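Left out: one protein chain. Kept in place: all the others.
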Amino acid sequence: MTTTIERRQEYRNLFKNNVEKRLMVDKTVRIIVFACVIIAIIPLGSILVEVFKNGIAAISYEFLTETPGAIGSGEGGIGPAIQGTLIIIGLSSLIGVPIGVMSGIYLSEYGDNKLARSIRFFNDVFMEFPSIVLGIFAFLVIVLILGHFSVWAGAFALSLIMFPIVARTTEESLKMVPMTYREAGTALGLKKWVITFRIVISAAKNGMITGILLSVSRIGGETAPLIMTILGSSQFFSSMDVPMDALPLRIWRLSLLPYDSAQLQGWGSALVLIMIILAINLGVRYFFANRSKKRGLLAQLIKKGMHTKN
Amino acid sequence: MGKVRLNPEKPRRRPISDKIFKIGATVAGVYVLVMIALLVFQLVSESYPIWEEDGLSFITKTDWNAVEGRESFGVLPYILGTLVTASLAMLIGVPLSIGIAMFISDAPPKIGGPLGFIVELLAAVPSVIYGLWGLFVFRIYFKDWVEKPLHDLFGDSIFLFSGTPFGLDVITASVILAIMIIPTVSAVSREVMKAVPQQQKEAAYMLGATKWEMFKLAVFPYSKTGLIGASILGLGRAVGETMAVTMLIGNATGIAAIPTSLFKPSQTMSSIIANEFVEASPASLHLPALIAVALVLLLIAIAINIVAHVLVTRMLKVKEGAINN
Partner (left out) sequence: METQISSDPPSTIDSEKYKMIAENVTISYDGIEAVKDITMKFKEKSVTALIGPSGCGKTTFLRCLNRMHDMTKNAKVDGKVMIDDIDLYDKSVDPIYHRRKVGMVFQKPNPFPTMSIYDNVTAGLKLNGVRDKKILNEIVEDSLKMAYLWDEVKNDLKKSAIELSGGQQQRLCIARALAIQPEVLLMDEPASALDPIATQKIEETITELKKEYTIIIVTHNMQQAVRVSDYTGFMYLGDLIEFRETKKLFTDPKNDLTAKYVQGQFG
């Protein structure tokens, strides 16, 4: 039976005139989806507003430079915490960045074999380790052995968070450098390590620095691994073998106290911490991440977990 | 990496410095393997006392008693706490994230770019500040506008809403967790949806589909696996979260920590560690118990994340192969 023209017209008549309804559904979905975006932005806005609003009241020269006063007195400041954060970030980077960079170089320049594939896989797996577990690891291999809390333990723990991220971003950045660069170096008779450092890394500089800075921003906000490694303290840094304070730790401990003054100091500390982190993040985006290639890198970092703060 | 031979007659000689370089790089690469092995070894051996004492029943027990002489530990309440809060976070956060991904993937770059950036900024906020905000801002409003009314209306009839709505409970922690996983899930969802070929979308439009119908016809079926992977990735993140949860979940222990209601306090594996680790004496079973909790947490987090990664990468590979007939 071949379909006649009349039958075809009958088919057309069957089509419900539901276009209006379908457009309404479409519009509703658009509204819902937009609402999702607003719902996500509100907390961010609220957090930033509240931290600024409440924290600014606490800020003063004394607040930024003095040691904490008696608990609940509302006196003193977070000097040691700020110092501690800067120290721990610096030390962790000292350990984590070289390892991460060399590891990234390995994966990119020597990475075409079974070992490299499994390293890459385990690198990704390691990035998913909860950071508190890493803190316990540092506790077990350093604090327990030494018999006391130690800044080394804290730096080690944070470096464990850093290096897989740096390895990944370094590898991706190096891979984006065309082979022709390396071939040119070889043709000039240069040794491989010279080629890698002077030619390839120069070309991949931006991506690598982006990755490093973002991982620094990430560990700056980490709290959990510091709990059982540097413990926290009310004193300025004196030696590597005693507890030290850091901003995230101080914020947490202050939040546990029932005093309004402690709450105020908590907001103040949060303000300082957020400013440091935002400065790094925004700085990275403006100076390094302006091209779409870097966008991809950023998206990869987020996927790979650069931003679970524990 | 090919090695260019400039002088084919001479035997290939790699300079010592290059050899050292390669060794150094390889050592750096292998570092992660060493760390993983060492870490697992340490966790297992240091938690050994509790496994020796209780065996696998540690996983099913619900006690949590650190008093000397009556020590007894079980991790089950915390496993439940972790899974419940993480699942709730997923339930709330994934639809929001997919909605955001839909909006941004379809919006013009002038709007989509800044919006994507703002959502990514959510990822830069440290967990402890989420906790602080949750504790002193969100909880106040949530307690008065959501928890109290629900409790008054349904507290007696629906078990989910029983308990005293004080704000330090399962639901508050879960909501904050949901917000925290949004950047991850929406970013991966966006990637996954971007992988849908333009021709698929055009085919749907050609049939006269509205934008939403196009999503239903062309985008979602194609990227289903990847979206599930993105959600499980979010679950994995939520499982590993510590500080925000610790500050909002109420710090219950033992049997009381089993999540029976949205408005009751509970405890997760990571929060019990954060709360008790420094106080635990290494001489007792308390510390090994906490280390055992960390081991269980690690295994669960890794398992979830591996599943997620497999789903996301599989979707991107399989569909590409099938379409290129």
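Order of writing sets the chain letters: A and B. Residues in each chain are counted from 1.
Following the convention adopted for this analysis, contacts are C-beta pairs under 8 Å (C-beta built on N, C-alpha and C of every residue); 3 or more make two chains touch, one makes a residue touch a chain.
All values reported here derive from a predicted model rather than from experimental measurement.
Peer 1: Of the residues B:I23, B:L91 or B:L207, I need the one that contacts the missing chain.
Peer 2: B:L207
Peer 1: Touching residues of chain B against the unshown chain: what are they?
Peer 2: 108-109, 197, 199-210, 213, 217-218, 221-222, 224, 319, 322-323, 325
Peer 1: State which residues belonging to chain A touch the missing partner chain.
Peer 2: Residues 3, 5, 8, 11-12, 14-16, 18-19, 22-23 of chain A touch the chain absent from view.
Keep this in mind: only the chains that are shown with their structure count from here on.
Peer 1: Which chain B residues qualify as touching chain A in the complex?
Peer 2: Answer in residue numbers: 1, 3-4, 6, 15, 17-18, 20-22, 24-33, 35-36, 38-39, 42-43, 46, 95-97, 99-100, 102-104, 115, 117-133, 135-138, 179, 182-184, 186-188, 190-191, 210-213, 233, 236-237, 239-243, 247, 270, 273-274, 277-278, 282, 290-291, 294, 297-298, 301-302, 305-306, 309.
Peer 1: Provide the residue numbers of chain A that touch chain B in the complex, in ascending order.
Peer 2: Interface residues on chain A, with respect to chain B: 22-23, 25-26, 29-30, 32-37, 39-41, 43-44, 46-47, 50-51, 54, 98-103, 105-107, 109-110, 112, 115-116, 118-119, 122-126, 128-134, 136-137, 139-141, 144, 160, 163-164, 167, 182-183, 186-187, 189, 191-193, 196, 217, 220-224, 227-228, 231, 248, 251-252, 255, 263, 266-267, 270, 273-274, 277-278, 281, 285, 298-299, 302-303, 305-310.
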